[in-house]
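The structure under discussion is supplied below as structure tokens; questions concerning it will follow.
Apart from one protein chain that is not included, each protein chain of the complex appears where it belongs.
By letter and in written order, the chains are A, B and C; residue numbering begins at 1 in each of them.
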Amino acid sequence: MINKIVPSLAAAVAGIRDGAVVLVSGFGASGIPVELIDALIDQGSRDLTVVTNNAGAGRTDVAKLMAMGRVRKVVCSYPRSAGSVVFEELYAAGKIELELVPQGTLSERMRAAGAGIGGFYTPTAVGTQLAEGKEVRTLNGRDYVLEKPLKGDVALIKAELADRWGNLTYRMAARNFAPTMAMAADVTVAQARRIVDLGRIPPEEVITPGIFVDRVVEVPNPKQPGQE
Amino acid sequence: MINKIVPSLAAAVAGIRDGAVVLVSGFGASGIPVELIDALIDQGSRDLTVVTNNAGAGRTDVAKLMAMGRVRKVVCSYPRSAGSVVFEELYAAGKIELELVPQGTLSERMRAAGAGIGGFYTPTAVGTQLAEGKEVRTLNGRDYVLEKPLKGDVALIKAELADRWGNLTYRMAARNFAPTMAMAADVTVAQARRIVDLGRIPPEEVITPGIFVDRVVEVPNPKQPGQE
Amino acid sequence: MAAKPLTRDEIARRVGRDIPDGAYVNLGIGLPTLAANYVPADREVVYHSENGILGMGPAPKPGQQDPDLINAGKQPITLLPGASIFHHTDAFAMIRGGHIDLALLGAMQVGANGDLANWSTGDEKFPPAVGGAMDLGAGAASVWVLMEHTTKDGAPKILERCTYPLTAAGVVDRIYTNLAVIDVTQDGLVVREVVAGLEFSELQKKTGAALRLANDWRAIQV
Partner (left out) sequence: MAAKPLTRDEIARRVGRDIPDGAYVNLGIGLPTLAANYVPADREVVYHSENGILGMGPAPKPGQQDPDLINAGKQPITLLPGASIFHHTDAFAMIRGGHIDLALLGAMQVGANGDLANWSTGDEKFPPAVGGAMDLGAGAASVWVLMEHTTKDGAPKILERCTYPLTAAGVVDRIYTNLAVIDVTQDGLVVREVVAGLEFSELQKKTGAALRLANDWRAIQV
């Protein structure tokens, strides 16, 4: 029998190793898996690479993980959101590494990892600093940069409904990076507002098929980032 | 005001030029836009390149278009379905060109065209005849073939619900190639079983957002391929 | 008559008039987002957001904000009938694939060759942040820049070549400033409209690249 439901947040993040690449869903405050991040904080792994669009806000969740010195490197498109004070302090002090990636390239690189694509040519960033050191190639009369897949050891994502096979739906634009990150990690962990019986999510309405999901934990009243 | 609804099948296929690359949705008999193909037959354009998974069955729709000598080339993965007699005859007589593409590569090449990707590296077909003449490259220790985007001048697809903005849903696995083909063509034409008022398709249930769709025509009782 | 530069609202109003009926439009943070308020009521425009939304409507009434309905600037939005939700990778497929008809972006500098600089001053005190700017620059079918004509210190932001790090090369089609409306053409910068009372020679002085006044130029109407 397939049962991806785990009984606790601790079980959901168990086994994340030091040095792991952790993909974290969310855009701004929407879609951030706050409870899973808190569980990761408690879990204790260190030297992490965190891939996420923004670099945390305030002093909670991702920002807290960084403030604890647990994050070696951030891969993101926009680390300078309102309130990204922790990241800015660490960056200014040279205590955290940043790989800045254009937002669409960030998403496409994770999609490539999930879809078995070894690399792709994108017009984004051609002629800019973010293409420096990368192969540029003219294809069909246009210049493109070669970008490589970005794979996670773990993805932490926030869903709305889930079932024991790991099928997921999302709430409105909280969907953002989650379906792509689910494809791109060796172990994908979803917190869902509600776990429903198998078959309750109509097949045509499943957004992330369970094949991409390894663990599901129910979090009925998820916190917004920054909420204590 | 945005109104992509056209009043007739003839209007839906108007303007397709001789020599056009036409993407046609469907897998087996499921998702084939029979009425749009019939309208294309009546429309008269010639020297077409048809991109579709199978190469027609029986002597109707795509097979009929080929039998009329209107198709110069077929790009597909599996031209030898049960009953693909017309294609086989034309192929044996050297009267039609075939570009055989692995099914996943076919879909991914159209996705690349739709997503602005200039090329991608896939492990599919490495070391086979279908990689001959193509660049092979080792990335991260594995061999990949470079594949190029496959763009349509027109896509003809079959949908379930549509609205005047061109938002679409599909019926079960009739979805198959349609969402990808919708992205990949300059002009995407959808026949829909039912046109509904704007807002009737819940935002989270839209499968193909209207941005990828140019014309919608209602076909309330679509024929199955082969049905006279 | 003394020239009176446009206010931010007036720039937005001027741009709003040019957004075509039926267009798929991505709005940058700030001034570009304002422009949506000034599109004539008889036009239907579909607004796109990088986080997976098409069909954004006006801001919600106070108390009706939904934390999962926000735009790229993280402001709360509403959905219009006909809206759709999709994931980030699809949102950027729309951008990169040329499906967005028009991106309205802010800028720090624009080159006479259409180069866009709007993500970094190169100041290494701050961590760099790019968001979707490079994707939009490279991918949108048309790019219009909305900005003040000069910096707060009066330095020109329109230059022969950008001095700040580029966002995308040769992509800007049109520039709307508080002083002028300027097309970026293969033959250089062509001034279509000038704020009332401003001499062309004055405009040229505030601009770091050669301008040419269109034969049919006129005063900006707001």
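Observations, loosely collected:
Here, a residue touches a chain if its C-beta (ideal position, glycine included) is under 8 Å from a C-beta of that chain, and two chains touch if they have at least 3 such contacts.
The model shown is predicted, which means the values in this text are computed figures rather than measured ones.
In the full complex, the chain left out of view touches A, B.
The chain omitted from view is touched by exactly one of B:45, B:122 or B:191, namely B:122. Checked against the hidden chain, the listed residues A:83, A:116 or A:226 yield one contact partner: A:116. Residues 27-31, 55, 77-82, 87-88, 91-92, 98, 100-105, 107-108, 110-111, 122-130, 171-180, 207, 224 of subunit B touch the missing chain (whole complex, contact as defined above). Counting over the whole complex, subunit A has residues 1-2, 111, 113-117, 163-165, 167, 183, 197-199, 201, 203-204, 206, 209-212 touching the chain that is not drawn.
FYI, only the chains that are shown with their structure count from here on.
With centres defined by CA atoms alone, the chain at the far end from subunit A is B. Remark: subunit A and subunit B have CA centroids separated by 33 Å (rounded to whole angstrom). The distance from the centre of subunit A to the centre of subunit C, each centre being the mean of the chain's C-alpha atoms, comes to 30 Å.
Each of residues 115-117, 203-204 in subunit B touches at least two other chains. Among the residues of subunit C, those touching two or more other chains are numbered 85-86, 92, 95-96, 139.
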